[in-house]
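In this view, the complex is presented without one of its protein chains, the others remaining in place.
On to chain A.
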Amino acid sequence: MSDRLPENVTTNGLAGGSGLPPTEHNHPDAAIDAPPTVLVKSWKAPIAFGFFALGAIVLFIVFGRDGDSTFRLSTDSDLIQLPAVVLPTRATGIVLSIVLVVLAAISVWFVATDRKIRVWFMAVFAVVFLIAFLTWASAGQTIPLPGLLIGTVSLSVPLIFGALGGVISERVGVVNVAIEGQLLAGAFVSAVVASVTGNLFVGLLGAVIAGTLVSFVLAAFSIKYLVDQVIVGVVLNVLVTGLTSFLYSQVLTANPDLLNSPPRFDRLPIPLLSEIPIIGPTLFRQTIVVYLMYIAVAVVFYGLFKTKWGLRVRAVGEHPQAADTVGIKVNSTRFWNVLLAGAITGLGGAYFTLGSVGQFNKEMTAGAGYIALAAVIFGRWDPIRATLAALLFGFATNLQYVLGVIGSPVPSEFLLMLPYLITIFAVAGLVGRVRGPAAAGRPYVSA
């Protein structure tokens, strides 16, 4: 480092904060009023880009594969049929690898000239890499794009419900590690209730109640008895896993016809919308639980940022004492909203049994709750961003299935790691230092 400030000190325009008139007494250096900022150069992103570009060259050129890759854009039942796209595998790999190298070089130039690397740039890089990878993996094969996307949405549903629950809970100041437990409880109870009553909506209600009950334990211990929130969450996850596994093997397997054969929600195509190419089948040929999810995301977003409820929730999670001094009851606000978070997450649990699999299996959530938690952080405690993050993780999971089906050159054991690998990269690499709700995790003891 030089012993003077770098030349590229950019001052931002907060001048005149002292409100002093410009007298001759004032400091001759006018810049003293402005708190200047310098861009701290971070080479993290260019290094990551370079790493991936190098990987692209090795994978797509050195280990390049011959043949043609076909991308199917429409399903058979679509009204408007789009033609399939056929790409020559090796040529596409070479071209896209070059594009990636160029993009990495541009990122180096960005940082060298003190420019910020924007999110859109990362997105472009990621999409190009993804297309190159898909082309390479599907040499001589066909990738059904609509199938890939429909599966992405389906697999993301529990993650999104879980992330919404996580966002609400953390925004109000309680770290929700128990998402996994809430999902699993929702899945179990909805399966049993729907089997016994034969009514799917009663099953959904059961899931909501189950999620709420798990949340109740979390809220009671962490808010009332001031037990460490993370510890209660982890213990709850283990407890629910053990309880549902026990009941499954002791009770459900004894009488599966009565207790574990719930009906399933049918797909409910929305007229007109479902006929839009690619988007239609992906978003509008889904079950009612998925449509419920769309509504939930919108409502939570609106509620959190536009309503009195949201203002109070965020106030309690940021600065509980300030909320207390304006007459907001901090602990009861926390209590009820943690229950609400559990209710929403419970719906996500129901999707496992009533929306996709059609019966309850031991530990069927398989860590989805933790991925949802990662989505909350990756999405910076914002419902929309968290939804996008959950979709990314859902995509990674489904990619692994699709590649497994078409027989990809990558070993399936490696593919199994893919969603988690992406989660780690996303949360550790891209998010960096983010600021969550200031009081999340800290119990509030009023004086």
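Definition applied: a contact is a pair of C-beta atoms (placed from the backbone, for glycine too) under 8 Å apart; a residue touches a chain by one contact, two chains touch by 3 or more; residues count from 1.
Methods note: contacts and distances are computed from a predicted model.
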{"item": "Undisplayed chain, where the name is taken from the UniProt record, one of \"NADH dehydrogenase\", \"ABC transporter ATP-binding protein\", \"histidine kinase\" or \"Anthranilate 1,2-dioxygenase ferredoxin subunit\"", "value": "\"ABC transporter ATP-binding protein\""}
{"item": "Listed residues A:Thr113, A:Gln250 or A:Thr325, member touching the removed chain", "value": "A:Thr325"}
{"item": "Contact with the hidden chain (one of A:Leu159, A:Ala315, A:Leu399 or A:Ile422)", "value": "A:Ala315"}
{"item": "Sole residue of A:Val38, A:Ile80 or A:Val127 that reaches the chain not shown, by the stated touch rule", "value": "A:Val38"}
{"item": "Missing-partner contacts on chain A, residue numbers", "value": "1-5, 9, 14, 17-20, 23-29, 32-40, 302-303, 306-309, 311-312, 314-315, 318-319, 321-329, 433, 438, 446-447"}
